[in-house]
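This is the structure, below, for whatever I ask next.
Only one protein chain is missing; all other protein chains are in place.
Chain IDs A and B follow the sequence of writing; residue 1 opens each chain.
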Amino acid sequence: MTATVSNTSTAMRLRENRVTLQKTVTACLALIGALVVVVVIAALLGSERLPAGDTLCSLVSFGARQCGLTNDQFDILFQIRLPRIFLAAAVGGSLATAGASYQALLRNPLAEPYLLGVSNGAAVGTMLALLFFGKMEWSRPLMAFVGALIATFAVYRLARGKVGASPERLILAGVIVTTFLSSVIVFVTTLMDATRIRSFTFWLLGDLSGATKALLPLAIAISIGGALVLTFNARSLNLLMLGERDAFDLGVEVSRVRIVVFIVASLLVGSSVAASGSVGYVGLVVPHLARLSLGSDNRISIPAAALTGALFVIVADTVARTIIAPRELPVGAITALIGAPLFIYLLKRA
Amino acid sequence: MFLGWLHYRALLWCGIFALLISTLSCTSSTSPSTKTSSNSREITDDAGRLIALPQRVDRVVSLAPNLTEIVFAVGGGDSLIGNTTYCDFPVEARSIEKVGDTLHPSLERIIALRPQVVLVSTASQLEVFTQQLDSHNIAVFVTDPHDLEGVFRSITQVGEIIGKTEQARILVAKLRERSAAVDNAVKGFPRIRLFYQLSAEPLYTAGCDAFVTDLIKRAGGESVTADVPGAWPKYSAESALAARPDAVILPTGGSMGEGNSNVAEALSKSPAAQHGRVYKINDDYLVRPGPRAVDGLEEMAKALHPEAFK
Partner (left out) sequence: MLEARELTIKYEDRTAVQEVSLVLRPGTVTALIGPNGAGKSTLLRSLNGQLTPTAGSILLNDQPMEQFSRRAIAKQITVVAQEAELRFPITVLEFVLGGRFAWAANSGWGWESEQDLQVAETVLIETNLTDLTGRLMSELSGGERQRAVLARALATEAPVLLLDEPTANLDMSHQAILLSLVRQRCDSRGAAALVVTHDLNLAAQFADIVVLMKAGRSIKVGNTGEVLTAELLREVFDMSVLVDAHPISGVPRVTPVHESIVLIDNLKSRSIREGG
């Protein structure tokens, strides 16, 4: 203990610069507040106009009171619009969390379920489930999870050369897996009859209006559970961001954390793809924003990304279902419209 | 190059977006014209292109089931040397050489068959396709009917192309007679507001460009989505619910098989579902703008206005 000269200003600075539990809780509470506001606004918007006052009144009562809404309006609000908003939140939260954890684990700000081919893996799984176990709805998220997991490992193996994984190599591996799985998807569509192909192309672009009622509770549960599990591994991920070797040296059980992230992220991607197809770029845009405003500490950026992802997809889907109403756009078109330019910007900067 | 691929995905999206935005308005179709000269003749197709054809056409490839049906219906089955895997009517059509499906025809196989003309039912995927076939002296004729008149026009044109003008005229006359009979029968009955459900999940319907929208009107119905731009738009579930249709048409049981035999969840409380006014009609009649469209018209009219056909 040679240098224990206490320096108050240093000590203060130390405490100010840190991401603390309080900061995290404050940020998350603020985002939850914003989420509630956005849910309410999204519930007021749609291809059918609902009277704002009555809608608010009914929302506040959690659907206990109809508040002057007609039966149809009440059904639109609680049977169609709100479930879709909740699904958007679950999908957005899942994809953003998965993106944030892939980025930390693979040390690559460009890692994203859609660009790594993980979404495509889940899509292939879902399509096979539809083809072979069409009647069993639960088979879709299960097969999507398996597909996502296989794609994840494939990308990881491809990206790890003898010289280690460079960001370029990872994205290249993602391109390979994505294109390979895209051709598998094309092949599977040829096994389907013509009339189903249209629905599938729409679904592949990311669509939140599909058959989701049964899968909604599962998607919500997985998004919340997954975000929690990954947040509880955030300190390990912080060190993994600096390299697997450093993390190992400092006491991280690298292979265990890697397996946890791969499995949880595959669950997150699988459940959202099974429910909504491939909504792209959410896992890229949202964690980037979270880190930009709150720093790279995963203890704050993962939960913040989960909540921001929910916000982002709710907004994107509200645009998708209102901009050319009563027709609809796939929500993936909106997220890609925002995400693709950002991706190109990040790639140029990297 | 690798960066280019990444950009490609982004561009693809922009393209899809532009495509969806650009089809915002309903348009009407062009009128055909035919010109004849000594050893070749010219005919205008539904894409507005002037097509040069030999005087005598006896080698035809059809890339859509409705066109295959038309060729057979005007008695030109012998000249059909290639069609698609979707072409299953009449039964003879099944044994004709397949050149792929409507969306992915094999160019090589088409060229190998040495047809004089290829019949195509929509203007999609045509640019490169047409150029390649042109360079092999194969004409591409595009049909794009938006209503029953358009179907009649297709029949007339196909008849002209394969030298079955007279048969085509007779067929169209017969079909017109049947459609006029339906017109007479349903005249005076109130139009029934209905929802045409192409698929439930996701919810697709027929827009203003779909020929079935015209069929619905002729059958004494009124599609609640008749003014929606596009042929087969994806439709908002809440708008479908709010429309409160009195009937729902489910095209199913043909090529669709068991598919699409249930009403979408958003419509489960509609007056149509509550009063049992959900009608399944063979999808091949309603999605193929061919001679059997009139069968679809008759079935639909009888379903909507049973009292008119007593």
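Simple rule for what comes next: contacts are C-beta pairs under 8 Å (C-beta built on N, C-alpha and C of every residue); 3 or more make two chains touch, one makes a residue touch a chain.
Everything numeric here is computed off the predicted structure, so don't read it as measured data.
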Visible contact partners (per top-of-document touch definition) of the missing chain: A
Chain not shown: contacting residue from A:115, A:175 or A:257: A:257
Touch with the omitted chain, as defined above, among A:132, A:187 or A:232: A:232
Chain not shown, touching residues in chain A: 1-5, 7, 10-11, 13-21, 104, 107-109, 167, 231-236, 238-239, 241-243, 245-246, 248-253, 257, 291, 295-297, 299
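By our rule, only the chains that are shown with their structure count from here on.
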Separation of mean Cα positions, chain B and chain A [Å, integer]: 39
Residues of chain A that touch chain B when the two form their complex: 46-48, 71-73, 75-76, 79-81, 115, 171-172, 175, 190, 193-199, 202-203, 205, 207, 209-211, 213, 280, 321, 324-329, 332-333, 336-337, 340-341, 343-344, 347
Residue numbers on chain B that touch chain A, as the complex places them: 2-3, 5-7, 9-10, 13-14, 16-17, 20-21, 24, 86, 101-104, 198-199, 201-204, 207, 225, 228-230, 232-239, 241-242, 244, 255-257, 259-260, 265-266, 269, 283, 287
